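One structure is given below, encoded as structure tokens.
With one protein chain withheld, the remaining protein chains of the complex are depicted in position.
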Amino acid sequence: MVTLKIDDKQVQVPEDTSILKAAEKAGIWIPTLCYSELFEPYGVCRLCVVEAVRGKRSRVVTSCNYPVREGINVLTNSPKIQWIRKTILELMLARWPNVKVVKDLARDVGVEKPRFVSLQRDEAEDACILCGKCVSVCREVVQANVLGFAYRGIKREIALPFGVQSEACIVCGACAHVCPTGHIKMVVEDYKGKKPEFTLGPKTAIYVPTLQAVPRVPVIDADSCIHFKTGGCEYCAKVCEPNAINFGMKDEVEEIEVGQILVATGFDIFDASAMAQYGYGTLDNVYSSLEFEMMLNSTGPTNGQVLTKDGREPRSVAIVHCIGSRDTNHHSYCSRVCCMYALKYAHLVHDRTKASIYQFYIDMRAFGKGYEEFYVRILDKGVKVIRGKVAEVVEAPPAQKDEGSLVVRCEDTLAGKLLEIPVDMVVLCNAIEARRDSDAVRRLFSISKSPDGFFLERHPKLDPTSTMTDGVYIAGCAQGPKDIPDVVAQASSAAARMLSFISKGEVEIDPVRAFVQEEYCSGCKICNSLCPYTAIEFLAEKKVSHVNEALCKGCGTCVAACPSSAMTGHGFTDAQILAELDGIMV
Amino acid sequence: MKRYRLQLMVCAGTGCVSNHSVEIKDALDREIEKHKLQNEAEVVFTGCNGFCGAGPIVVVQPDGVFYQLLKTADIPHLVEEHLLKGRPVKKLMYSPPAEKIPIPKMSDIPFFSDQTLIALRNRGMIDPEQIDDYIARGGYKGLVKALTMMTPDEVLKEIKSSGLRGRGGGGFPTGVKWESCKHAHGDIKHVICNADEGDPGAFMDRSIIEGDPHAVIEGMIIGAYAIEKVHQGYIYVRMEYPLAIKRFQIAIKQAREYGLLGENILDAGFTFDIDIRRGAGAFVCGESTALMASVEGKPGEPRAKYIHTVERGLWERPTCLNNVETWANVPQIILKGAQWFSSIGTGDVSADPWGGSKGTKVFSLAGKVNNTGLVEVPMGIPLRDIVFKIGGGIRDGKKFKAVQTGGPSGGFIPESLLDLPVDYEELTKVGSMMGSGGMVVTDEDNCMVDMARYFLAFTQAESCGKCTPCREGTKQMLDILDRISVGEGTEEDLVTLEDLSNVIVESSLCALGGSAPNPVLTTLKYFREEYEAHVKDKKCPSHTCRKLNTYSIDEKICLKLGHGCHVCVKHCPDAAIIGERKQVHYIDPAKCSKCGVCYDVCNFKAVQVA
Partner (left out) sequence: MAKLKIEDLDRIAEEARSKMTIREGAGKARITVHMGTCGIAAGARAIMSAFLDEIKAHNIKDVIITTSGCAGLCSREPMATVEFGNQAPVKYVDLTDEKARKIFKEHVLGGKFVMEYALSVGSERIR
């Protein structure tokens, strides 16, 4: 420990503490500009100068990086220090008369007008006060080493290597975050003319996945974490007191042996940008159903408020049904759930805003228990329900801007009228569609799919949960669009089916099935890929194929294909058949 | 080995090479062959002689006859007369200013005779590209003595008690620096030779390297041995010194071949090697922390030095940085002993290493003196002796005004302080510094405002821009000086200038900013009346600041001597001169932009300045 005096106040701090830190402890304010706790003191703005007095010797030092010394008396506001600080701020004010931090600091130390001639350059170009914070944070914290200084003396400026966007920049935004003047800004650039998507992902690299997550602990998003891009930062580990941050954790592949599988891989939503007439992805305030669901969520980006992109409450909201559903150009099926969630949206928007609400539908399908009643309730609330498919959504012409930023064009087929309705927000009810990776999943489990892309059940009426492959079941929207009660019912049924096997303890199989005469098998693996039930595996150690008897349906494909006649059907060996033929001939 | 009766030492320092000394050597070789003297006379290239103002120089040994300002056309005559007939050629010798009789012998020329050579002891004596020449003059004997007869501690003690202090500018006691580095924690340490000499008009380090590279290398080996745990040294030399780099490369190669660098030097069990790092010539890279950043491959910018580089320097390892001249002094101290060294100079260093200035210092003498060049003088010699004895006084009989010491960041010392003994403390006391040893003499024709502006313009352009006071402050100072020199300055400007200068001195990050205002501060102190003339009367007393002059044409001279020659009219960019050919010319003050071209071009001095 070192004992020293700061402005005649006694302070005791550990060795290697900077005077600035010690002063902070003593409750004494020293102005700083280039200092940040995030990185090593850079010591260039020279505003934090203090007098370090020992006996009769006095030395002017920068408090941010000068370590405390035993027995010194530090003067943080002596006439000499005031004189230096004022002059430095005069110099800065002469160069950056309109930069807020400089103006504020100048006012704090009592400088109004500099004695010097103005060296001001173009404000937009030169709000950089050369404090070097961005350079330090990029070098020391992010470790991307993208930013640096170029030129010297009065011409010094912040620069990227060779003045071009660097590949090494990970677009983390740390520089913009530490910049005290806003000279560095994060600009989202248009990507191929498309506006960036309304992101449903986390806003930071460390986040709690959902409030219902079990266990409810934060996770690191490796794609946006600075550490995983450059190896730097590790700031979370520095501040985490229980040392719970582990950067070494890896994704793992675990193999679990199971007897039965329920495929419940869910769905994707239809990408509405394929229907350019609705302006999704090109117009502001046109949202997909999931994005709007996110907005309504109380933990979502707007904390559950319905807001337009510029943060206002919409005056009117249009909810458009059947985007990609019941459309021969896209999906001819009905997505079944949209009508009801569209009504739910109307209900919630009505609850939370004063907006007028429009529903544009083709047919209102409020089947099921309590659904029609809900529809009636919504109608009673004054939601305008219009029968007719929306033709297009366009940006409102300037004359109509005061009514709504967008215009929805549609024919009211009941009234036989063309409508042009100004709205502030459009919510599209995207179709439910099979997942994009469903083909890969299908092949993995040897199951089929129907023409609409959803997995095919064994029987549409009598067996809607099992598949043609024994032990593989399907449930939920992987099988076809359905709402939550239907999903629960189907999944429960599948679970019951599986439990019945488990409780039985054994599996009944057909007597007719194939087997491999291992001494003849050449290990050519032709049968492996031919088997429609993936019942044949290859035993690498023996170099022969082997039939899983629980899966084999005895179809005989492999028997016919085997070039060495090693594959044989139980009860259908060549010898048996020949013997039978002999019997007939006799 | 071949024996010659004559050795012709041709100076191959950068100054003489620029003045065609290579052609001189070729001519000498040709003539010698013509007269069949090739077995009697040998022509040798040497490093810089120091008397650069007199180049190209040839010294004929053993007679010690000094020939100056040679041209290739002089050579046939010189060879025939001196080499063949033994009659030294008087007209090619040096004559002191205001005297007619030439001085034949080098040792009798005051420029040389008043110098004391330690760092430059081999100048003009050896071929710098021959290690054997260096060894013949006692080279590497200091190293042998250190390695075989002394422990590292004893070497350190010797340097410490010699009182040697850093010759690069700061004057930090070398022994103390070595000791701190020795005691610093770390298993790998480094020594660096700072050869990034960047002061305008200073060339002592270049001259030492070009003339005697092995002295620097030997010094570094001894330093590495004394500090211990040092096995790699670096020489940081600027790219603008190609000859120095070449000489170092040759010297290092030869030293390695002789086993004086590398593993197990002279079988004494000590391993050390040196590499060259080339700088891009930024002035600030002469500052130790900026230099080390540059060696590491980072931008050459200084950092706060609250943790000394002897503790955490190059790659965070303890590093001992000394400049060329300091290293070159080391072998002689070891060889001849600390007592010999400390007998030269001022003060007493036996108790306090800061107590005096010992040994010699090399200065590059430039400006308005008769003899310009490199001089090595004992510490404590009065400034007056350097200017008037060695320098031969002011050119053309003009009046001395001031001498600036210590490079662009040094201060100006007026006539009244000329009897000042040259040592670290005395120079600092009067607002200047020893610096690396630049010495610029000004005479009555120099405007002190203009001189201050010139040097500040240099430091301002060389400021790295890292810290606010130096970056913004020097620019503002320069703006004020620019205003003063065109007559737009006010008395308030002088107050601001002085105040701002003091802030920059107090608050800058490194010594560049900390000393940049020195020329301004000292001229404000000793020559304030010149500033006041600029701002009050809007006049430049020495007529250097042309915008403050008024130009007129003396009718009599114009007509009588020049017969209205019309030259000024042709050159005047403003068409401000009126007058027909063969008639008197006049300057129209309304049109005159005061560029001074008419004054420069008039062959009859008819243009008057007031």
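Note that the chains take the letters A and B in the order they are written out, and that residue 1 is the start of every chain.
To be clear about the criterion, a contact is a pair of C-beta atoms (placed from the backbone, for glycine too) under 8 Å apart; a residue touches a chain by one contact, two chains touch by 3 or more.
Remember, predicted model here, so these are calculated numbers, not experimental data.
Note that the absent chain touches B when the full complex is taken as a whole. Here the missing chain is touched by one residue of B:R30, B:R137 or B:R483, and it is B:R137. Of B:I109, B:M125 or B:V387, it is B:M125 that touches the chain left out of the display.
From the set B:S18, B:T148, B:T490 or B:T550, the residue in touch with the chain omitted from the display is B:T148, counting the whole complex.
For subunit B, the residues touching the chain absent from view are 1, 3-7, 9, 39-40, 42, 61-64, 83-87, 125-126, 132-133, 135-138, 140-141, 144, 148, 254, 257-260, 266-267.
The working rule: only the chains that are shown with their structure count from here on.
Of all the residues in subunit B, the ones that touch subunit A in their complex are 282, 284, 299, 301, 303-304, 306, 460-469, 471-476, 479, 496, 499-500, 503, 506-509. Those residues of subunit A that touch subunit B in the complex are listed here as 41, 43-47, 49, 60-62, 65-67, 80, 83-84, 87-88, 91-92, 94-95, 115-117, 119, 130, 132, 148-149, 151-156.
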